[in-house]
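Note that one protein chain is taken out, while the other chains of the complex remain in position.
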Amino acid sequence: MRYFLIGLFCLLPSLSFAAVAKDIADDPVLEARMIHLAEKVRCLVCQSEPVSTSHSEWSQDVRNIMREKMKEGATDQQILDMLVARFGKSVLYDPPVDNETAPLWGAPFVMLFLGGALLIYQLKKRRGKVVDATLTAQDEQRAAELLNEPSSKDHQA
Amino acid sequence: MIPELGHFSLIIALFMAMSLGVLPILGAARNSRVLMGVARPLAYGQFVFIALAFGVLAHAFLSNDFSVLYVAQHSNSQLPGQYRFAAIWGGHEGSLLLWALLLSVWAASVATFSRHLPEEMVARVLGVMGLIEAGFLLFMLLTSNPFTRLLPAAADGADLNPLLQDPGLVIHPPMLYMGYVGFSVAYAFAISALLGGKLDATWARWSRPWTTVAWVFMTIGIALGSGWAYYELGWGGWWFWDPVENASFMPWLLGTALIHSLAVTEKRGAFKSWTVLLAIGAFSLSLLGTFLVRSGVLTSVHSFASDPKRGIFILGFLVVVIGASLLLFAWRAPKVGLGGKFDMLSRESLLLSNNVLLSVASASVFIGTLYPLFMDALGYGKLSVGAPYFQAVFVPLMVPMVFMMGLGPLARWKKMAVPDLASRVKWGFASALVIALLLPFLMGKFLSQESSKWSPLVALGLLMSFWIIASLIISLKQRLSGEGDLAQRLRRQSLSYYGMQLAHLGVAVFIIGVTLVKGYETERDVRMNVGDTIVAGGYEFRFNGVTQVPGPNYVAGEGSVTVHRDGHLVADLHPEKRVYNVSGMPLTEASIQPGLFRDLYVSLGEPIPESEGAWAVRIYIKPFVDWIWAGCLMMALGGVLSISDRRYRIHQKATARASAEPVVSNLQGQAS
Partner (left out) sequence: MMRFILPLVLFLILAVFLFKGLGRDTREVPSPLIGKAAPAFSLPTLQEPAKQFSPKEMLGRVWLLNVWASWCEACKDEHPVLMQFSSEKVLPIVGVDYKDKREDGIDTLKKAGNPYDQVISDADGKVGFDYGVYGVPETYVIDKTGIIRFKQIGPVTPENLRDKLMPLIAELQAK
């Protein structure tokens, strides 16, 4: 207890002039919303980075404008639209689904469907083909192998 | 004079690689022992000469020979020694040389560890690797010679990009390249099997350990790169879906599919043509990655200075290598037999559906990465595809995959009874579900957060992880049940079984990391005067100001941030803001205190103008973030364990027996 108090006193002088740090942003909630939106915007000056993390001056400008528009009550979509109107669709990292991007968004799921269907088809086809007499011949051979090779158990998975 | 020796060695290596690419393959076709016999000496020879060239370039870097253009561009006399060495692969030419060196290392290893393989197989495998090596050496000598002289010599070098001056550069590229290049072995085995027309279970058994080793390197390489980005880029992200990251992720996904597919082919002799295609695909994606990084067709933070001439060469090389192998595939694959029998529902079919999912995931990354290029080429204008797309697409693909990952190890080979399996896993699944639904409520308290929010994505992530863990427990219980000594039963399980389970557990750990850091990280961007404090996530951060500290080739503003929890000092962090002497480039160096359950991450922003030593400071508390890399490490260790299994040890008898009777594996399947 005594040591604890000594420790506490040691801390006191430093605590006495310590202030609580302020957020850089005036409005942390709005800032969080802005950063979240800026993650979807590509920094055009950088090679491959979202506006949310880029240090470039252009990205800082965009972040400022986003803050301003948000304070004015603009929706996220309105802000994105505004950016697209000025800089074109390539500012969006999250391309909206439209005619041009339908293959992009659809491809994974179409491929998944086709892949699954193909696998089931192949498995069914195999089932029809593999079951035949040759297998019993192989079975015999295998049985012989088993008897001759007791050590083959070593190879178990 | 010495750099010319390096240049000369590369030329000799090129001739050796060309001979290696032609003579043994010819020998295998004509059944000439003499021609096949040159394969091993040539493989060793090309390794020696490329290693010599590499040594020469290393010497040029270490001795600050700025009469070599590449050294002058990527080094500086002030650069610390270890980075001067790593700077060898800090640019396009040198990283190609590293690539060529590692390829020759793989070829030499194949030459060494293939005594038990049939001579013609060895001849073909080494021959194919020689052809690839020849292509890269030719590329280097024609367009990207690292030994080009700069006359007159520069007084000093232009310095290595400060972002690269990090221990990450020393280890990440060699590991990643070992993985990339290592897939060439699986590829070479597949091609030689197609060439020889002997596409059987033995081929799968032989290429399996090589594939796994390459995959292990690649896993570690990608994890290292991700960890490097995490601490170096200053905002604590660990994966950015940058085209170059994607270029390494695509072959990794396909390589993972290949490992699983090889298991089916080895066990059952089935789906051989598919497995061959995967082996070709994994290496083709490695090559394509090289093209994407070095040709300038995509924007990326990582890309090398682009040069259309290089782009044309690599594209030509891609077309020859990939085109020829796919042609060979189209010609030979239809003659491949069907293999052994297994049911619609069996471990085999689960492994194959995992294959479908992994391949689709890989293809999705591929389409997302190249879509802007496609659209531009078709005249639809420019667009960008970034992280939001990949995240949206990836989660729906991973959920079914993880579900099957839990079932796979429990399912029987050849045939599984659904009711039986369902009854075995139902309690496991139920417990995973309960944990996933309830744990998020406790999490907020545990991480001292103001709000303990429950989000469906966190619950989903936890469900996936605990489902894997539950299935692992069920599987262990099942295998270890019975009479007698537990230790003995533990010993009786094969290493490959433990390897598989460890790798799967790694996936669970990885998902826990991703889920929790995404769901519960705390981020504060604050303005701190000297002495200011801020409380975040139960920790009190105190800013003690910034002092100027000289580094070896930079000047750093070193901040001091002490972190207390409940009155105890838990961390003394020193984030830096460096300015490099030569380039004048600023760099943020974050300071991290890693922990099992959370990382404390502090990085300096900018000094606040018109203040007395105040700075913008970014503070993150990242719960469970290290689990991401721990998971990757476990996957890699799992790979190492499974290849240490005695059935992959190189003893002649076992493989000779296996090659004589591929059917044996069917029996083992039944026995297990």
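Just so it is clear, A and B label the chains in written order, and each chain counts residues from 1 on its own.
Throughout what follows, a residue touches a chain if its C-beta (ideal position, glycine included) is under 8 Å from a C-beta of that chain, and two chains touch if they have at least 3 such contacts.
Only a predicted model underlies this, so the values are computations on that prediction, with no experimental measurement involved.
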{"item": "Touch partners, limited to displayed chains, of the chain removed from view", "value": "A, B"}
{"item": "Touching the absent chain when the full complex is considered, from B:70, B:83, B:271 or B:291", "value": "B:291"}
{"item": "Listed residues B:322, B:472 or B:571, member touching the removed chain", "value": "B:322"}
{"item": "Positions on chain A where the hidden chain makes contact", "value": "44-45, 47, 57-58, 61, 65, 84-91"}
{"item": "Hidden partner chain, residues of chain B it touches", "value": "273, 277, 280-281, 284, 291, 295-299, 308, 311-312, 315, 318-319, 322-323, 326-327, 329-330, 333-334, 370, 373-374, 376-377, 381-382"}
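Definition applied: only the chains that are shown with their structure count from here on.
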{"item": "Centroid distance [mean C-alpha coordinates] between chain B and chain A, Å", "value": "17"}
{"item": "Residue ranges of chain A in contact with chain B within the complex", "value": "7-8, 11, 14, 17-25, 31, 39-40, 42, 46-50, 53, 88-95, 100-101, 103-105, 107-109, 111-112, 115-116, 118-120, 122-124, 126-127, 129-131, 135, 138, 141-142, 145-146, 149, 152-157"}
{"item": "Contact footprint of chain A on chain B as seen in their complex", "value": "233, 235, 237, 240, 242-243, 263, 267, 270-271, 299-301, 303, 338-341, 343-344, 349, 352-353, 356-357, 359-361, 363-364, 367-368, 371-372, 375, 380-389, 392-393, 396-397, 413, 494, 496-497, 524-529, 531-535, 541-543, 567, 605, 616-617, 646-647, 654, 657-658, 661, 663-669, 671-672"}
